[in-house]
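Worksheet: one structure, shown below.
Yeah, one chain of the complex is gone here, protein chain that is, but the others are all in their spots.
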Amino acid sequence: MSIHEECGVFGVYSEKETDVAGLSYYGLYALQHRGQESCGIVVNKEGLFYSHKDLGLVSEVFSEPVLEGMPQGTMAVAHVRYGTTGATNRSNTQPIEVNHQKGKMALAHNGNLSNAYKLRSELEMQGAIFHTTSDTETIAYYITRERIRSASIEEAVEKAMKYFEGAYSLVIMSAQKLICARDPLGFRPLCYGRTSDGVYVVASESCALRAVGAKLIRDVNPGEILVFYDGQVKSIQSTHIEALNDDTAMSNIHEKYKENKKLCVFEYIYFARPDSIIDGVSVHASRVRAGEILAEEHPADADIVIGAPDSGLDAALGFSGQSGIAYRMGFIKNKYIGRTFISPTKKIRVDGVKIKLAVLDEVVRDKRVVLVDDSIVRGTTMGRVVKLLRDAGAKEVHVRISSPPFLHPCYYGTDIDSENNLVACHHTIPEICDIIGADSLGYFPVERLGELTGGKGYCDACFTGVYPTDIPDDSGKDRFEQPLKQSR
Amino acid sequence: MSIHEECGVFGVYSEKETDVAGLSYYGLYALQHRGQESCGIVVNKEGLFYSHKDLGLVSEVFSEPVLEGMPQGTMAVAHVRYGTTGATNRSNTQPIEVNHQKGKMALAHNGNLSNAYKLRSELEMQGAIFHTTSDTETIAYYITRERIRSASIEEAVEKAMKYFEGAYSLVIMSAQKLICARDPLGFRPLCYGRTSDGVYVVASESCALRAVGAKLIRDVNPGEILVFYDGQVKSIQSTHIEALNDDTAMSNIHEKYKENKKLCVFEYIYFARPDSIIDGVSVHASRVRAGEILAEEHPADADIVIGAPDSGLDAALGFSGQSGIAYRMGFIKNKYIGRTFISPTKKIRVDGVKIKLAVLDEVVRDKRVVLVDDSIVRGTTMGRVVKLLRDAGAKEVHVRISSPPFLHPCYYGTDIDSENNLVACHHTIPEICDIIGADSLGYFPVERLGELTGGKGYCDACFTGVYPTDIPDDSGKDRFEQPLKQSR
Amino acid sequence: MSIHEECGVFGVYSEKETDVAGLSYYGLYALQHRGQESCGIVVNKEGLFYSHKDLGLVSEVFSEPVLEGMPQGTMAVAHVRYGTTGATNRSNTQPIEVNHQKGKMALAHNGNLSNAYKLRSELEMQGAIFHTTSDTETIAYYITRERIRSASIEEAVEKAMKYFEGAYSLVIMSAQKLICARDPLGFRPLCYGRTSDGVYVVASESCALRAVGAKLIRDVNPGEILVFYDGQVKSIQSTHIEALNDDTAMSNIHEKYKENKKLCVFEYIYFARPDSIIDGVSVHASRVRAGEILAEEHPADADIVIGAPDSGLDAALGFSGQSGIAYRMGFIKNKYIGRTFISPTKKIRVDGVKIKLAVLDEVVRDKRVVLVDDSIVRGTTMGRVVKLLRDAGAKEVHVRISSPPFLHPCYYGTDIDSENNLVACHHTIPEICDIIGADSLGYFPVERLGELTGGKGYCDACFTGVYPTDIPDDSGKDRFEQPLKQSR
Partner (left out) sequence: MSIHEECGVFGVYSEKETDVAGLSYYGLYALQHRGQESCGIVVNKEGLFYSHKDLGLVSEVFSEPVLEGMPQGTMAVAHVRYGTTGATNRSNTQPIEVNHQKGKMALAHNGNLSNAYKLRSELEMQGAIFHTTSDTETIAYYITRERIRSASIEEAVEKAMKYFEGAYSLVIMSAQKLICARDPLGFRPLCYGRTSDGVYVVASESCALRAVGAKLIRDVNPGEILVFYDGQVKSIQSTHIEALNDDTAMSNIHEKYKENKKLCVFEYIYFARPDSIIDGVSVHASRVRAGEILAEEHPADADIVIGAPDSGLDAALGFSGQSGIAYRMGFIKNKYIGRTFISPTKKIRVDGVKIKLAVLDEVVRDKRVVLVDDSIVRGTTMGRVVKLLRDAGAKEVHVRISSPPFLHPCYYGTDIDSENNLVACHHTIPEICDIIGADSLGYFPVERLGELTGGKGYCDACFTGVYPTDIPDDSGKDRFEQPLKQSR
């Protein structure tokens, strides 16, 4: 898989001082799948911030002395970050912390503003300087700018949101308040819950709430701002969507937003953890359903169904259930391969794919196999996996993909390969089938995506090219493409 | 699981200099499941040894500069080690390297000598000093002692083996030769193969051969010594089993050894990687078969079958296939939890099991569940897992275990909890069922273990108490129990 | 010594690509005495920046792989930083790098703006956000703001300098130019030179030029901006000192500035390395001269003169030469004590001073000793050192201090202890003599400081309270006193 999302966010609010760093630590463990490049936690103890963040996994960045060195406090904001390619840039670690005229603020962000370059250029024209290359700093700037002329931090957040277009799920901490906000189209998930001790927890996915013993209260609504302060939770529904500026009763606004929702459908297909419930729909169930639909749409005459670990397993089970073809385990994935794995060089004739993935020969030998995976990007990896199966004696390999073909870029935080590299942009399905060496190939039908998301609003722009916001004019983007480089 | 094995061994022999360190690195990745405490590689370049070993996973110990800093060579020996409890003792890392009168030797060992204390005491009476607390050093001593009065290293190994009782799969490297040896009862696996470039590879499991592109030639026979030297492989069958010292033709000895074989049955049940083939039997197939037998012996009236990840998944699939009850994924295991995970302290009310393992509520809710796992040790963990299922709404939980109950200590390298802690030593099956909160409980029948191992000889002493060798007199053992402690 | 200065700066400009990172590395080694908390290097290769910076000494931050990983380039800017107390804050490491509307900039700063809070507040009122707590970020902001409406970076620097009051020696790098600037009063040193290969080097002290084989060309003049670009060096003399805005001929401005110069006299007394030449005066010679003057002003009837290592040695030699009393080595300083030295706790009865400093008993026994040091802050350390001498058998101890008593805070980058702790603020000389246990005590006479600085303009505000600029109104300062804290 070469599709990635940007981040996971996490926040804690407690009336009494408690181990908010510890809760964040376990919360980040549950969100680690959303980003493995860097992570960080900022604790608020009596209005002072204590932070630790660095490049690396949660397990690498937070050693026992580091975690024990963080004080008890009443609030925390935390973040895991996915980073593109080799630009392992320490300065882009989050949460970012800023000092401004009325105090300080820590901010964690998941998503991508589609008008980030425009907003940043406007700030720069006014003399602003930027330490990072991420749009999170732009968000912080706009909130700060509004803060100066606002009575409260939440008012500043609400005002700033009028400028933002695109995807953002935010957790913000000031000296006294914890705030979370989700963009009006709800591109990225965000939810909150409470522990039996009365501690409020905000997270990108519900799996992180459960990990720390918190019960899911509900998803944050699109366009909603929640303020945790003085033991209370206050909801503000931002009202600046044009469609809503008439006499719509306040009580109807929530519903209106829900209808307009554009949750990234790839959260269900790949990003989120199967045990999360997003906007009321189980991710695991959604994936099993995708497999069932695949079996209906692209049946195969085969002996066994296997999933590509780990992302294809749920859909494979669904395919098996619907088709009646036996579900089998066809691969062993090496679970010790991580960020620091050194790929074989040309000095040595070792196939990197074989180290990561081993076929169970006796399972696939002489069998007609249905192989289910979540997506095809360039086709190279899938081609090697199909070859592994054939080398192990599979008679036929029928590939089924639980998403439609990728055809368009995403401006909301999903890092899809460039169009040049997307195999589906340049080839017909028979051609792709040929490229990957499969006997047949079936993609999930784009028109049935609603069945995976509970029928609610979702964004499928990467498959359809129909974008829910204006898309950015990319002139000027290049300036950011070659940012301050960090040696090592 | 609190059952552990000691180690994995790996060796490379090439006529021409090549990247033997790189091959070892990928080989160790494939063997990492056999030991996560420490690892090491020793390279032989023109008779000189270059080594690197330390505490940590392969990914931690071998960074890119370290691996690139190791020279090309003609041979290498490598090791991953499992360490008991907190005694993360750097001095016990392997391969051990020794200088002796006729040169030097590097040695990697998997297994446990049942007469280790006796052998060590004899050496100590002669003034020997020991730097480590492991029996590997004792093995090195005996080989060295024989080396002085032997014409070759292989002769020394053969002579030394007469003293050893118990389990040992060895890879030994001298200035000129690579040697591997497996104990006469074949307690631990050992096999070898060859790459298309003609490089010989020795490994604890065949999965490591495949990882580096080597084809399995065969398992090393019980009591066999293989010598890789001068581009040749020479086999020596040690002949000192008493039953064989008559006029048995040399050609029959191999067969005799195979009949006497006592391979640890737990290699099939839990230790080995599912894609390995040990003594001709697929580990994965063996586990699926265990599930089928469980379904025959302990059927359950249930709606779904789930496996405890990852070790119960294969058997769960077998149980489902045999019983016709639907196979489902019930758990998400957090794959980022590793050695450095900091367990929740009492400062914070977080359940460690929930962070490691999340239930898929909608899968188990209102269902009668068969839960398959490989073993029960103390019962505590299983109790918590059953509770997770019930909290998620499971109506009934029927636990099925793919091994018989643990009742006896192992002297051959498996680290089973002390008898005091083994729940099966002190409770009947209904009592255990009660302790873990299950509706029913079924263990694998000890008399059918042969069906998992291809009928060949195996050791089941931990279940039966019938030991294939003399068991050690433990007097004097305490001296080693409190060894040199390493702060940190 | 509890007196510290803030930093050292370094810059390289070469027409051809060369190992500018290596030159910076050796330059920072020579400037390490100016700051041991953190350091950093930013390399410019074809307009792209490659940086590495972290907490620690040059030897700790720049390992061989890190240094080798930095590319060859045409420019570099580098920095060593001294940090107050325990706030080992990674975000304050320099050079800081910023992205702005017209490109990017790296900036290294030595000194302290006396109107920093005022400038920062003005920016914050306009919505600016700050990532660090240092005034270097404020400097960067002002330059950036001017950059937008300026034709060149040097023009922006010149305009921005009109807002800055206080001390700043800057090295600034843009995509194409290297720029250095010294404040109009020349509080902190800055000089430049050239290697035989034609590479230009800028540094806080000339010792760093010599270290990398560059020959000192001259000091940067107060108020001067140097631009290294296109193989040329261009000098701009900023003209905004009010006294100069009349019809003074441009050629006289340099001289005017030199007359107005206010170089920190403590650079000669303590900060700078003895082999540096600052504004034409040898630091070593200045210190020897201080000892001579002390001998004239405060003669002592004694047998030997010893210096407190290392900062009192030069002046002790001068005292000996002038007085004719024999110079001796009285102390051995442990040269391995560094940042990570763990001070004795109450668990153990060990005197920390004795570990750092050992007396040579046979040198001082039964002797009347003159002890020369550069300053007294609280008097505690000096008291312990005098006691060491008495315990070793010294009959008399006459303390001579090569600076006048500290009485006032510094706003230009010298970190003097708070007035509450300065012993000279609360006690007469006889009282201090009593506190430190000396037989006599003599300070350098404030009216003769000009003899140490070549008669040129210098700042002695910390001794006299006469400040060359407005001093800051500290209201609002507290907000910065408790910045974002960094756990670790």
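The chains carry the letters A, B and C, assigned in the order they are written, with residues numbered from 1 in each.
The criterion applied here is as follows: a contact is a pair of C-beta atoms (placed from the backbone, for glycine too) under 8 Å apart; a residue touches a chain by one contact, two chains touch by 3 or more.
Because the structure is a prediction, the values reported are computed rather than measured.
J.: Can you list the shown chains that the omitted chain is in contact with?
T.: So, taking every chain into account, the missing one touches B, C.
J.: Looking at B:V66, B:I217, B:V377 or B:V446, which residue reaches the missing chain?
T.: Checking the options B:V66, B:I217, B:V377 or B:V446, the one contacting the hidden chain is B:V66.
J.: Touching the hidden chain in the complete assembly: which of C:V9, C:L23, C:A156 or C:V202 does that?
T.: Touching the chain that is not displayed is residue C:L23.
J.: For the chain that's not shown, point to the residue among C:D301, C:D351, C:E419 or C:D470 touching it.
T.: Going through C:D301, C:D351, C:E419 or C:D470 one by one, C:D351 is the residue touching the chain not shown.
J.: Using the document's contact rule, name the residues of subunit B that touch the chain not shown here.
T.: Residues 43, 48-52, 65-66, 69-71, 96-101, 103-104, 121, 124-131, 133, 140-141, 144-145, 147-148, 480, 482-488 of subunit B touch the chain that is not shown.
J.: Against the chain that's been left off, what residues of subunit C make contact? List them.
T.: 18-19, 22-23, 25-26, 29-30, 32-33, 57-60, 62-64, 67, 72, 195-197, 207, 210-213, 273-275, 282, 284-285, 310, 313-314, 317, 321, 326-329, 332, 334-338, 340-342, 344-345, 347-351, 354-355, 358-363
Just so we're on the same page, only the chains that are shown with their structure count from here on.
J.: Viewed as a graph of touching chains, is the assembly arranged as a line, ring, star, complete set, or other?
T.: Its topology is that of a line.
J.: Centroid of subunit B to centroid of subunit C, CA atoms only: how many Å?
T.: Computed value for the inter-centroid distance: 61 Å.
J.: Averaging over Cα atoms per chain, report the distance between subunit A and subunit C in Å.
T.: Distance between chain centres, rounded to whole Å: 48 Å.
J.: I need the residues of subunit B touching at least two other chains; which ones are they?
T.: none
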